[in-house]
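The complex is shown incomplete by one protein chain, all other protein chains being positioned as in the whole.
Chain naming follows the written order as A, B and C, and within any one chain the residues start at number 1.
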Amino acid sequence: MAEITFREALKRALREELTRDPDVVIWGEDIVAYGGGGAYAVTAGLAKEFPGRVRDTPIAEEAIVGVGIGAAMGGVRPIVELMTINFALVAWDQIVNHAAKLHHMFNGQIKVPMVMRSPAGFGRTAATHSQNFDSWLASVPGLKVVEPATPYDAKGLLKAAIRDDDPVFFIEHLQLYGTRGEVPDTEYLIPLGVSERKREGRHLTVVTWGRMLVETMKAAKVLSGEGIELDVIDLRTLRPMDLSLAMQSVKRTNRAMVVEEGWRSMGIGAEVAATLQEQVFNYLDAPIARVAGLEVPMPYAKNLERATVPFSDDVVAAARAMMTNQY
Amino acid sequence: MAEITFREALKRALREELTRDPDVVIWGEDIVAYGGGGAYAVTAGLAKEFPGRVRDTPIAEEAIVGVGIGAAMGGVRPIVELMTINFALVAWDQIVNHAAKLHHMFNGQIKVPMVMRSPAGFGRTAATHSQNFDSWLASVPGLKVVEPATPYDAKGLLKAAIRDDDPVFFIEHLQLYGTRGEVPDTEYLIPLGVSERKREGRHLTVVTWGRMLVETMKAAKVLSGEGIELDVIDLRTLRPMDLSLAMQSVKRTNRAMVVEEGWRSMGIGAEVAATLQEQVFNYLDAPIARVAGLEVPMPYAKNLERATVPFSDDVVAAARAMMTNQY
Amino acid sequence: MEMNKDELISLYRQMLLIRTFEDKSAEMYAKAKIAGFLHLYNGQEAIAVGALSALHSDDELVTHYRDHGYALARGIDSRFVMAELYGRETGTTGGRGGSMHIASVEKHFWGGYAIVGGHLPLAVGLAYANVHHNTGRIVLCVLGDGSTNIGTFHAALNWAQLWHLPVIFLVENNMWAMGTAISIHSSVIEIYKKAAAHEMYAERVDGKDVLAVHDAVCKLAERARSGEGPSLLEAVTYRYRGHSMADSDVQRSKEEINEQKQRDPLTMYLTNVLLKRNLLTDEQESQIHHEVEAEVDEAVAFADASAEPALDTLYDKIYAQPVANMQIDGSLIRPAALYTGNGTHG
Partner (left out) sequence: MEMNKDELISLYRQMLLIRTFEDKSAEMYAKAKIAGFLHLYNGQEAIAVGALSALHSDDELVTHYRDHGYALARGIDSRFVMAELYGRETGTTGGRGGSMHIASVEKHFWGGYAIVGGHLPLAVGLAYANVHHNTGRIVLCVLGDGSTNIGTFHAALNWAQLWHLPVIFLVENNMWAMGTAISIHSSVIEIYKKAAAHEMYAERVDGKDVLAVHDAVCKLAERARSGEGPSLLEAVTYRYRGHSMADSDVQRSKEEINEQKQRDPLTMYLTNVLLKRNLLTDEQESQIHHEVEAEVDEAVAFADASAEPALDTLYDKIYAQPVANMQIDGSLIRPAALYTGNGTHG
């Protein structure tokens, strides 16, 4: 198995699915010509390999998503790229009131087999360009929401998302594109809606996903040196959300923490904490802690940005505090 | 003190503020001519009383909010009405990436003293027209979010919102417009960000707001007959969220429940539960329960809609279960 | 398309069916058999009937919420439409969608949509799908004058023109958007001129003249089918009733409405075409009336006799491909009764 980047893993998933199914198309802003293919180069070269099936669109996210929905209704399987998740706000009505609702509202007559791919997160791009919105998307009935943390998961989940008959919002943290991991050459799929234990430990359950998994794994190393072993659950799919592993884990560790990059209020961490305390209340020796992004429109300045977004040291600090009962 | 409707209380707030400050204007779809003034008649007659200051707009929510923002930047104090909160999705980028961010992003140079008013909730209008979105709005740094439950609060909070220098999203549950309550003839304001105990009780803390307060108060009566006394906290403002009363209450009752109409996942109930268990963990004798709307695109059929939305009987059932430890 | 006598008579029958169905719906709404929003089509019948008669039965149709006329003109059983207005399991969407979301994908009617302008990009995408699959089918996308000011309108038109897709945007200009007159909501009154921003072919037609609408759509469909791309057709019309049953309609003057009723699409067609050309006798006309009334009465009887959707189907069809074996899932699996108590009351 070769080590490849997260970006390359995604591209392979796209290429394999484009090859497998002539109904798969990719549309988005600047995915063809710009820099050879895509603001984050995920689609680089694909337009040449699949003439007519990878196309640049106007800047009009409401149309990118809406035209994608219509094509999906008609049996095409569009993958639409929103250049960053921030621009999904322009298409929010199409995502929430159209893509997510049509199957149920029309009593099953219409299907929307579409994938919306979008980079999320920060990178010195200030308030309007540094957001996540994972919790909003994951609260919408009718949507599926995926956010992988590793190249392996990225490839397997993206392929599954493309073959899924429902609208899937596929979130790619932009800080992950350059990360590397082993990805087999042979084909595999990872089913949506299944969380995974990424590290075994007996002291503290950490529920996380996306970039924060990487930070959590770094933190786990540090903490292990101090005798604190994290049990790390990667949600992978945010809707439907699989908390079965997390619940089992808490029954063993009796302590839980949720680590997320986005705003704390009404975040996925809130849901995980609320659900865990509902379900395994009697197993909890301490309140469930949340590490989350600070609720500030993201500032451009390096030091302020750094202070706003959680990193591994935040996870370390929070875990230490929990294990010494400083809550 | 006279009993007036929630609708009339809102209208009086608007009229008083239009009278007080010539910079206050009201814009929205069908707020002038249609049916005498407004899809829900809140602005009825105001256009005649304040010529040129209450205006019908094109159907283009992105512009209604965006033009409102620009006017607010320039020192006007616009109240924009979004005919229903569902249509706010069309303006989502303007709300989240513009209204909420400008003050901080431009380092205080720009202010956006604008109120967005919008009816929320259900009423046999099916999937795209029956939503709440309170939790999404309340998670946005830079926004303030208000949702009153009584005519008294509606008037005092709306006046405070209009005088506030920040963008305020003011949610009006459409089932409340016809409800009645006492409202003094003399002027009063209710500060944003302050929750209120609406009923005193010693067995169970219920945190709620908007229409669900009305249902909770009904439930409280039924439960009181059974010897269960609810301590009911009305959040009133959803951002910033004041949980101080709720925390104090739980320290006495040792049990808490959150009652909300919207989707359960990542709802305000999730945040309240997550925060309460963080803050008053050792006082909790039982998991914090959540009564919430079911996660279904709202069906039109009467029985299905009724099953999707929580009513007082759901609160009663959940409270009974909590008090008999059936969690 | 030249139409034969039967076809010409059928246009009248369809318009009459729509008019009668809408009047009956209003009645049933007043009786509280129907709830929520109910947007009636009285006065605009010539557009749906004229337009659909110009298309193939498998051309794709997408409309806004004022959709009963299109459903009936597309040949959807009026019983199923009425049952949907009632919210019954026999309705066109099993009671899920109600009045604003009538659909029959089998009949290539992809549904009525309730977010102003929201369906326009969908129609463009559907046109793409037909090109992609080389079906030869074109798309008719129906909207109102008030819906030409929202962002998706121009975003969709630009895309359709850029990609040269076979879609006809049919704007029913009834001069009002709810209670807002066109001069208050649009800088341009002649809606077809808006297509100029995309160099899209556009025309304006008398929307009360069923044959004129038919001819115009024939021509634009021909264009679309022969690869000449999208077009916009503005059909000038008027609705007789308020925006929806919730509308007191105080904003429009009685004079304006009465004046508009002078040019009634049904009467004009009956008098100026069918009777004048001797295609129909008075007797035949009253025969059609009886048939149509009987059909609508039967639709009501059917709806009345139909059951509400079963409560245990509430969670069905949220996903086309549900995820299996979720242990805890606020999103897919009904939370324990403890937390909601729902579904049993009411």
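Basically, a contact is a pair of C-beta atoms (placed from the backbone, for glycine too) under 8 Å apart; a residue touches a chain by one contact, two chains touch by 3 or more.
The structure presented is a predicted model; accordingly, all values stated were derived computationally and were not measured.
Using the touch definition given at the top, which of the shown chains does the missing chain touch?
Over the full assembly, the chain not pictured touches A, B, C.
Who touches the missing chain here, C:Lys194, C:His214, C:Arg241 or C:Lys317?
Of the listed residues, the one touching the omitted chain is C:Lys194.
For the chain that's not shown, point to the residue among A:Val80, A:Ala127 or A:Val183 touching it.
The one listed residue touching the chain not shown is A:Ala127.
For chain B, which residues reach the chain that was dropped from this view?
Within chain B, the residues touching the omitted chain are 23, 25, 57-58, 60, 62-63, 65-76, 78, 93-94, 97-98, 102-111, 113, 138-139, 141-142, 144, 164-166, 191-193, 237, 239-244, 247, 271, 275, 278-279.
Residues of chain A in contact with the chain that isn't shown?
Missing-chain contacts on chain A: residues 29-30, 32-36, 39, 56-63, 86-87, 89-90, 123-129, 264-265, 289-292, 294-297, 299-304, 306-311, 313-314, 316-318, 321, 326-327.
Provide the residue numbers of chain C that touch the chain removed from this figure.
Its contact residues with the unshown chain are 149-155, 157-158, 161-162, 184-188, 193-200.
The definition used in the following text is that only the chains that are shown with their structure count from here on.
Which chain is most remote from chain A in terms of Cα centres?
Chain centre farthest from chain A's centre: C.
Distance from the CA centroid of chain B to that of chain C, rounded to the nearest Å?
The answer is 34 Å.
Taking the mean of the C-alpha atoms as each chain's centre, how many Å separate chain A from chain C?
Here chain A and chain C have centroids separated by 39 Å.
Roughly how far is chain A from chain B, centre to centre by C-alpha average, rounded to an integer in Å?
30
Spell out, as numbers or ranges, the residues of chain C touching 2 or more other chains.
94, 96-97, 101, 113, 115, 118, 151, 318, 330-332, 339
Residues of chain B that contact two or more other chains, please.
Those would be 86-87, 89-90, 126-128, 265, 289-290, 295-297, 299, 327.
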